[in-house]
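Shown here: the complex without one of its protein chains, the others still in place.
As written, the chain order gives the labels A and B, with residue 1 at the start of each chain.
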Amino acid sequence: MTTGLLLVQILNGLQFGILLFLVAAGLTLVFGVMDFINLAHGVQYMLGAYLAVTFVALTGSFVLGLVLALAAALVFGLALEFLVFRHLYERDHLDQVLATFGLILLLNQGVKIIWGAAPLSVPVPEFLSGNVALLDGILYPTYRFALIGAGLAVGLLLWFVVDRTRTGMLLRAGASNAPMVSALGVDIRKLFMIVFAFGTMLAGFAGAMAAPILSVEPGMGDTVLILAFVVIVIGGIGSIRGAFVAALIVGLVDTLGRSFMNDLLRLFMSAPSARATGAALSSMLIYLLMAVVLFLRPEGLLPSRGRT
Amino acid sequence: MKQPVLTLESVRKSFGALKVTDDVSLSVAPGELHALIGPNGAGKTTLVHQISGMLKPDSGAIRFRGEDISALTPEKRARRGLARTFQITSTIASLSVLENVALGVQAKVAHPLSLFRNAARDAALNRPALAALEAVGLADRAEVPAGRLSHGEKRALELAMALALEPAAILLDEPLAGVGREEGERLIELLSSLKGRYAMLLVEHDMAAVFALADKVSVLVYGRVIASGEPAAVRADPAVREAYLGEEG
Partner (left out) sequence: MSTAPALAETVAAPAPRRRGRLLLPILLFGLLALAPLAVSLGMPSGWLALLTRAMIFAIAALSLDLILGVGGLVSFGHAAFLGIGAYVTGIMITEGQAEALLILPVVLGICALFAAITGAICLRTRGVTFIMITLAFGQMVYFLAQALSAYGGDDGLTLYAKSTIAGLDLFSTRTGFFYCVLAALAGCYALVRILVASRFGRILRAARENPVRVSVTGFDVTRIRLVAYVISGMVAGIAGFFLANHTDFVSPAFMSWQRSGELIFMAVLGGVGSLHGAIIGAIAYLIAEDGLSHLTEHWRVIFGPLIILFVLFTRGGIVGMLRKLGGGGGA
C-alpha cells in the first residue's frame, strides 16, 4: 500500500461520495419536507444517464447533451409528479412504497426496451479527457476531478438556496413542521413541486455526470438508491448538511474498504481466508457503519433541527 | 399529614429558549383531587407529559409513591400504577370498547403477553374490564368498536381504561374538553364518584367543574405555579384573578 495508491483511492472515494450526495440531497428533502418515500428516485438517476447517452450522441457535444438531458429529466420528473406522485402525498407510506416500486419495474424495463439491456457509455468530453499528475507521478483522470468540482459547486449552491433564500427557509421550516408552513399561507402543493423538481434535477445531473465513468445499464439506479438511503439514514432525514457529510463518509468507507480490507486482514489471517472474509466484510461495511450510527444516534449524525 | 402519592420537585423543561415548565413543585395526597388550571399555553399538557413519561424534564424530580420515577419509561410508570388520559381522546378505534379496557387489565394479570392464550374469550381479562365499564356507565356499549362511540363516551372509556390499571394516581388531561353539556355533567358526576379512591391530577378549563371537584387548585402561568391551595383561597388570590380568572368573567 503506497501513499500514491491511497491518494487515488481517497479521490475515488470522494468522487463516489459526491455522486451519492447529489442523489441523496434531493431524496432527503423529499423525505423531510413531504414525508414521502420515493423509491423511484433511483430510476430518475438512471434516466439522467440514459438521456445523457442519447443527447450527447445526438448533439456531439457533452455540455449541450448534458443540458438537454437535464431539461428532459426535469420534464419527465414533472410529468411523473403530475401523474403519480401527487396522488400519493396524502397516502400512507405503504401505498407510497408500492406505487413507486411499480414505477421502478416499469421504468427499468422501459429503459431496456428503448435502449436495450447491454451497457452503454458516454465518451469523456474532449476538454476533460486528460490526466492530472499527482505526487510520485501517479496520474488521475481530469474528468473525475471535474466531477468532484461540479458536485462541490452544486453542494455549495444547495447550501446557499436552503440556508439563504426564502424558499430555503420554507423548506427548512417544512422539514420540521409542514402543517405550520401551510398555516403561514404558503401553497404547499407548489412548494412540494419545487422540492420535487429540484430533487429530480439533482438525481438526473448525478446520472448524467456519472455516465462517462460508469456503465449505463438498466437497474443502475437501484444500487445507488439504496446507498442513498444509507446516506440519508446516517446523515439524518431532511438534513442537507447531514447528507453531505454522510455521503462522503459512505463513499470513502466503501471505496477504501474494498481496496484495503484484504491487506488489512492479511495481518491477522492467511491469504485465502483474508480474501474471502475481506470480500464479505467490505461489501457489508457501510451497512455495519449505518447500524452503529443508528444504534448510537437513531436520529442520524446531523438531524435537521426541529425534528424529534 | 399523609405521605403524598405524587410529588414534583423543581421540575424544569425548556424547548430552546422557551421555558415551558419553570421550577414546578406540587404534590397530590392519597384520595385528593388536585386541579391544575391556567391559560392556554401555560404548559399544563407538557407537565402531564413529563409526569407520565412521554417527555423528560431537564431537571428536577418526580416522585411516585416514594420512588423517583423521573428516568422511567411511560410503560414502567404505568405498571407502577400511574394512569393517564389524553387531551385529545386516545383509544384504539378498531378494537371494541371491552377490548380497549381489557388492555389495561392485561397489564396487571400474570403472563400479560402470552403468545397463545386467546384474548377475546379470556374471562380473566373480560371480567375486570366489564367491571371498569360498569363503573363509568359504559357496560351496555361493551361490544361496540371504540371508534363509533360519541365524544363523551370516548372520554368515559378513557377513564375506564385508566381504572383498569388499578392505579394509585390518575392524570386527567382536560377530560371535559369538547364534550357537550349533558355528557359533561355526567362526566363530572363520574369524576366525583371516583373522588377519595384515587389521587387525581386534573387539568381542566371548565372552572365550574374545577371548583366543584377540586380539593386543591394550582395555577400555572407561563410554566410557573403562581398560586396553590384551597379552591376558595386560590379564587380570591388577586394575582390569579389578574392573570387568569378575570378574563373568564
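Observations on the structure shown:
The rule is simple: contacts are C-beta pairs under 8 Å (C-beta built on N, C-alpha and C of every residue); 3 or more make two chains touch, one makes a residue touch a chain.
The shown structure was predicted, so the numbers you read here are calculated from the model rather than taken from an experiment.
Residue B:161 is the one among B:161, B:202 or B:227 that touches the chain missing from this view. Set against the missing chain, the residues B:4, B:43, B:57 or B:104 yield one that touches it, B:104. Screening B:9, B:22, B:58 or B:122 for touch with the missing chain picks out B:122.
Residues 31, 35, 37, 39, 84, 87-88, 91-95, 97-99, 101-110, 112-113, 222, 226, 229-230, 232-233, 237, 276, 279-280, 283-284, 287-288, 290-291, 294-295, 298, 308 of subunit A touch the missing chain (whole complex, contact as defined above). Within subunit B, the residues in touch with the undisplayed chain are 49, 52-55, 73-75, 77-79, 83-84, 86, 90-95, 99, 102-104, 106-108, 111-120, 122, 125, 161, 165.
We adopt the following convention: only the chains that are shown with their structure count from here on.
Centre-to-centre separation between subunit A and subunit B, using Cα means, comes to 48 Å.
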